[in-house]
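Reviewing the structure listed below.
Only one protein chain is missing from this complex, and each of the others stays in its spot.
Labels A and B are assigned to the chains in the order they are written; within every chain, residues are numbered from 1.
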Amino acid sequence: MSRSLVLFAHLLIVWLLLSGHYDPTLITYGVLSSIGVVALVAHLGILDDEALPVHMGIRPFFYVPWLLKEVVLANLAVAKVILDPRLPIHPRILRIRVGQKTHVGQVIHANSITLTPGTITLDVRDGHFLVHALTTDSAEGLLSGEMDRRVSHLEANGARREARRKSGQEGSA
Amino acid sequence: MELAREIAVWACIVGGSVFCVIGGIGLLRMPDFYTRSHAASITDTLGATLILVGLALVAGPGLIAVKLFFVLFLIYVTSPTAAHALVKAAYSSGLDAPDVEEGSRLKGHLSDDGGPGDG
Partner (left out) sequence: MNVFVVGMIGVLTTMLLALTRAFMGPTVFDRVLAANMFGTKTVLLIAVSGFLTGRPEWLDLALLYALMNFIGMIALLRFSKFQNLASDEQAK
């Protein structure tokens, strides 16, 4: 129930920001369509930790600035490589083990890797990522495992909840 | 104050355009598909960010800046997803790629020897 309210509030805020017209009719339309979307999502049964990772709380607000900093640094590095007349690249495909237990964590990690120029996730399979790295520097950054640690911290609660839910299911089965 | 804003706007939009063009050059210069996808991600991240931030500085605080932020957010969410779908499709269709190396064994032993870029 609280999850529905959080989703409703988000949808309504997005509506109000995008519409920019604040007369009663249009606000009513916004409220109605937000309720409609929440009802649809609840009916589909996808209103869970994956759709709305509320358990992360405010931790994403600390992760995103770090990620943006990494993206800017990687951008400068790759731009330098492209402009270098010798084109000093050394493409590799690395298989790395990742520490995330939940799907949300793995998706965030894989997307963060892909967002950073110089590394791109090819495949995600049972706790391992296949990553294509453009240069030795970007491969080293990947192997340092800092992003892995930070994303694991991001989903720390989620992993516990997942485990609890699984043990609960087994107990009831 | 007005001058400082003007300078920031110019820096952002010109910088963003330069990064876009660098990405475009990379798209033409890189030797194979996988390396080209790295070049494409430059224009999608820093190029788009700088241009949209520059436009937001022109618009000032308000709904227009919020919309610019939405566009940026959308690019940041969809561009890695699209890039991943594309390279995954290419890789699973058997497009030529370097061999898979174990990350845990390579740690601290990376070198540039023998890479295609050195030839």
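Here is the rule we go by: a residue touches a chain if its C-beta (ideal position, glycine included) is under 8 Å from a C-beta of that chain, and two chains touch if they have at least 3 such contacts.
On a predicted model such as this, the values are computed, not experimentally measured, just so you know.
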Item to complete: Kindly name the visible chains that come into contact with the excluded chain.
Response: B
Discussion item. Which parts of subunit B face the unshown chain closely enough to count as touching?
Written reply: 9-10, 13-14, 16-18, 20-21, 23-25, 27-28, 33, 36-37, 40, 43-44, 47-48, 51-52, 54-55, 58-59, 64, 67-68, 70-71, 74-75, 78-79, 81-82, 85-87, 89-90, 93, 95
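By definition in this document, only the chains that are shown with their structure count from here on.
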Worksheet item: What is the distance in Å between the mean C-alpha positions of subunit A and subunit B?
Response: 17
Response to the item:
The answer for subunit A against subunit B in the complex is residues 14, 17-18, 20, 71-72, 75, 78-79, 82-83, 86-97, 110-112, 114-123, 130-132, 134-136, 139-140, 142-143
Item to complete: Provide the residue numbers of subunit B that touch subunit A in the complex, in ascending order.
Response: 19, 22-23, 25-26, 29-32, 34-35, 37-39, 41-42, 45-46, 63, 66-67, 70, 76-77, 79-81, 83-84, 87-88, 91-92, 97-104, 106-107, 110-112, 115-118
